[in-house]
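Here the complex is missing a single protein chain, while all its other protein chains stay put.
What follows is subunit A.
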Amino acid sequence: MGNSISLKKATVAFDERFTLTEIDWSITPSQHWMITGSNGSGKSALAAVLAGMGEITTGQISGLPKNVGLVSFEAQAELIAQELKKDDADIMDVISVGTPVREMIFDQCADPELATQLVEKFGLSALLDRAFRKLSTGETRKVMLIRALSSKPDLLILDEPFDGLDVDALAMLQAHLETLISTVPMVLVLNRFDEMPDFITHVAYMDKTVIDKKGNEGKNDAGHLTLIIDRQDKTAFNELYQLLHLKTTDLNIPEIDAANKLPELDPSQPLVCLKNATIKYGDTIIVDKLNWTIEPNQHWQLSGPNGSGKTGVLSLITGDHPQCYTNDIFVFGFQRGNGESIWQIKQFIGYVSTSLQWEYRVSTSCRNVIVSGLYDSIGMYSKATDSQKKIADEWLELLGMKDRADSPFNKLSYGDQRLLLIARAMVKRPPLLILDEPCLGLDDMNRQLVLALIEKICAGSETTVLYVNHHAEDRISGIEHYLELVKKQ
């Protein structure tokens, strides 16, 4: 085996449309990698960099092998395009048959013996004389694989190699790759975790946007290598599995049945309207004459430093602040202080915060935690109905936590607890979802998980999101309205 490959803060541009930014990565010859991540995050681009593609704008890349075996949709498309060009280039008005498969495979073949075996195993023997461009997609894919495998490569890059292969071919290919593990380092781009072969030693996780420690996202047209996970690290591995599940499966926010449905709100009225809202303790004024209206489907970000009254303003809305009775507050059709109960208010709000997580110290099951969102309670004081359990189970499925439905909530990891509390907040499909620093205290992976879930929610429901953060400059995509509070002197 050859040298280590190393990328140091490498930024690589592809066609000006897409950039991989500041990639730090190294591959030693004994490792086999899987590159995975969300759609459009640059997985294929990263693999292509190893094959020498793209333009390095900053940083360094060293140790790239000379002979790379590459199979990818892009390379496949390129080959087919070349073949079609041959046809276009014909000026003789004679239909070109194009290059036959035999030539595609055996011209410049480093290991014709292996190629012959593979042709047979892939069932291409009868097609050898057919024109390459006449083959089906699956057949051209097989030709590509045979070319790469029989080229005696120093590095084998297989981008979604299992896509479009029939069951037999898939098994054959997997078995063949197994025979290569001690001779050729491999990098596989795979979207689905369950396709990961056993020999993979490391996982590189890509994301299209960078999420920094404060939970805000960066630009949307760049790819990043956000996480590198050693397969030996079981915890990280399981979390990544969950993250991919969230990112790559087609998720629908579970519906709510009639028995648990909220009353309809008048769509012409604002969700929230604070007029001259003031919070004061003794002579200290925390919030001074704040006017704020939140219309339906108007996503807001509320920011401000500690002590600027963010939590106070939120609790005026949720009804948790005793001074909501001395202010002019209209929420969800109620002018506060006219005989409504806080439960009539809270039913319209999904709420997630770190302090909620601290308060939620109950040994109840994960399923019950989700169901408790239908009651706005911490824990359950009555038994969940079958239909409520069903909705909760759909959420657990969505979170990739189906296996933990009956586990006690307080035994979950911190990040999983946060995910579950978001599901709890969303289970009733509230008109307003308040996320009070939802990523606070979470590590990279869990931040990714939480944001992936929030993204799903923003995209897939009619819930208005109120995102609360320390810093005004930390922005989340999809939010167009901002309110910044300043600390009173």
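Quick note on the criterion: a residue touches a chain if its C-beta (ideal position, glycine included) is under 8 Å from a C-beta of that chain, and two chains touch if they have at least 3 such contacts; residues count from 1.
In this text, contacts and distances are computed from a predicted model.
Among the names given as "4Fe-4S dicluster domain-containing protein", "Multisubunit sodium/proton antiporter, MrpG subunit (TC 2.A.63.1)", "Ketol-acid reductoisomerase (NADP(+))" or "Hydantoinase B/oxoprolinase family protein", UniProt records the absent chain under the name "Ketol-acid reductoisomerase (NADP(+))". Between the chain not shown and the residues A:307, A:322 or A:478, the one that touches is A:322.
Note that of A:117, A:174 or A:364, the residue touching the chain absent from this view is A:364. Within the whole complex, the absent chain has one touching residue among A:376, A:394, A:437 or A:455, and that is A:376. Within the whole complex, the absent chain has one touching residue among A:22, A:74, A:103 or A:340, and that is A:340.
By the touch criterion stated above, the residues of subunit A touching the omitted chain are 281-282, 319-320, 322-326, 339-344, 359, 362-364, 372, 375-383.
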